[in-house]
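Can you keep this structure in mind? I'll have questions shortly.
A single protein chain has been omitted; all remaining protein chains appear in their positions.
After this line comes chain A, so read on.
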Amino acid sequence: MLSPSDILLIPFDDWVNTLVRDILVPNFRPFFRALQVPVTSVLNALDAFLQFVPMLVTTAVLALIAWRTVGRSMALFTLIALVFIDMIGLWPETMTTLSMILTSVLFCTIIGIPLGILAAGSNKLWAVTRPILDIMQTIPSFVYLVPIVMLFGVGMVPGIIATIIFALPPIIRLTNLGIRNVRGDLIEAAEAFGSTRWQILWEVQFPLALRTIMAGLNQTLMLSLSMVVIAALIGAGGLGLVVYTGLGRLDVGGATAGGVGIVLLAIILDRITQALGEQSGVRTPSLRQTLVSLFRARRAPTGETRETGS
């Protein structure tokens, strides 16, 4: 049976090899090295800070945040989960993972939100951005792990850069979606009162899109967590490394301990960011407001007649 490959065999892998090894690596390595500098400094500062703060203080602060944003039961869960992590001897690794995740989420936010806003304002830019995001989300992360090592070397920071590539799409997508979904007549109203573009963005679009953007942030955070083990393959530390080492040594217990740590951290961060998202953006009336509005509605008929009578 004739197949097209009998006629022409495209050496695609050779092309890519040439591109990366012979063009990118020798010529642009300093550039990529320079790119790491901000990531390195943020990561180091965060890691140093989280390792320095005593375990009990960090636990108390996280439990307090969980209490304020989600509720009492979540605060209790946070408390127990973090104490458990400490008891299984993984506290320093957990803090390293936390600082890695926070760093990658921070950079995803810094890159993603402005890009999402720009994409929302221009159909052309979105048409270009969209397929790139599709590729970023579907390409297996192992594929870009090798060129990342070649360009950035091994260690924590290349791991974070791989994480950023993997976790960036949702926040861009959802920022774009949130901004685009702001009701047209609200933009028109803002414009009719003489708002500048910045004022429209800041006063109307961004606050109304915030709920969707927060959902994107939550997704980005979750994806970052899921990269922890893969990033460990190229030298990132933390809980991912615990799992990876366990895997290498067929140490079921060690790998499970690391895995449990990741899951617990994931639950805590997920619940907190979800609750933050629900609080922001378009207001959903809380219980208090519902009660207040009920009370007002009952009062309203008399109020109406008084107003119209005058």
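As a convention for this text, a residue touches a chain if its C-beta (ideal position, glycine included) is under 8 Å from a C-beta of that chain, and two chains touch if they have at least 3 such contacts; residues count from 1.
We take it that contacts and distances are computed from a predicted model.
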{"item": "Chain left out of the displayed complex - its UniProt protein name, from \"Sodium:solute symporter\", \"Quaternary amine transport ATP-binding protein\", \"Transketolase\" or \"Sarcosine oxidase subunit gamma\"", "value": "\"Quaternary amine transport ATP-binding protein\""}
{"item": "Residue of A:T40, A:S141 or A:S195 in touch with the missing chain, whole complex considered", "value": "A:S195"}
{"item": "Among A:L186, A:L233 or A:L247, the residue in touch with the chain that has been omitted", "value": "A:L186"}
{"item": "Residues in chain A touching the chain absent from view", "value": "183, 185-186, 188-196, 199, 203-204, 207-208, 281-283, 285, 289, 292-293, 296, 300, 303, 306-308, 310"}
